[in-house]
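Left out: one protein chain. Kept in place: all the others.
Up next, chain A:
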């Protein structure tokens, strides 16, 4: 279990240091840091701290017995959410350092999770589009929104305007596209998180197939755009039609995911 916070919260606590009995700990000072780090897996051991706050807990001296230091970071700006991706990780850590001149410093970490809730977007248009392959397949699809919260339901329909191929089935996929780095060093990783069969069999012209996809079973995150210039996570709805010769016809549409405040 990890503690959960959101931006602007006070992060406070106590740090207890207790030497092994009968021994003293000599130090050059004790501090606690709150770090927001982005870690790229292909760039091992290279952390980018986008947030770094420090509280000095003690001046250099010696500790003979258990000693407790309260600390507090008030209204901490934590704009980014914790994220564990394929190529990138965004984490928040409390780091306690007991500096010692010799034998190296003692460092302890505590992870915590940040999730930021937002209000529902004021503009949330539906996605409606007509696509097709000339004289072969024309469909019109509609998703009721372009922005969905994580427990939302995608409602929509696919309307077949022209069908000249023998369709076997139709799926709706939720795809996550994670891009890291920038410029020539950009890494893009796409995962299919959901594969939801919408239709079984071959429709004829004029058929309208309903879409109702509950998002709750899937592990989705909000859409992240250009987090600290290091990475982005985007979501797509991919409509896939498969014909009897297993040819795939698809149309991908980006949707925006957001985390809805629990209360609203």
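Quick notes on this structure:
Simple rule for what comes next: a contact is a pair of C-beta atoms (placed from the backbone, for glycine too) under 8 Å apart; a residue touches a chain by one contact, two chains touch by 3 or more; residues count from 1.
As a working rule, contacts and distances are computed from a predicted model.
When the listed names "Vacuolar protein sorting-associated protein 35", "Proteasome subunit alpha type", "Aspartate aminotransferase" or "Glycerol-3-phosphate acyltransferase 3 isoform X1" are checked against UniProt, the chain not shown comes out as "Vacuolar protein sorting-associated protein 35". Looking at A:9, A:43, A:142 or A:207, the residue that reaches the missing chain in the full complex is A:207. Residue in contact with the omitted chain (choice from A:3, A:217 or A:261): A:217. By the touch definition given at the top, chain A reaches the unshown chain through residues 166, 169, 194-204, 207-210, 212, 214, 216-217.
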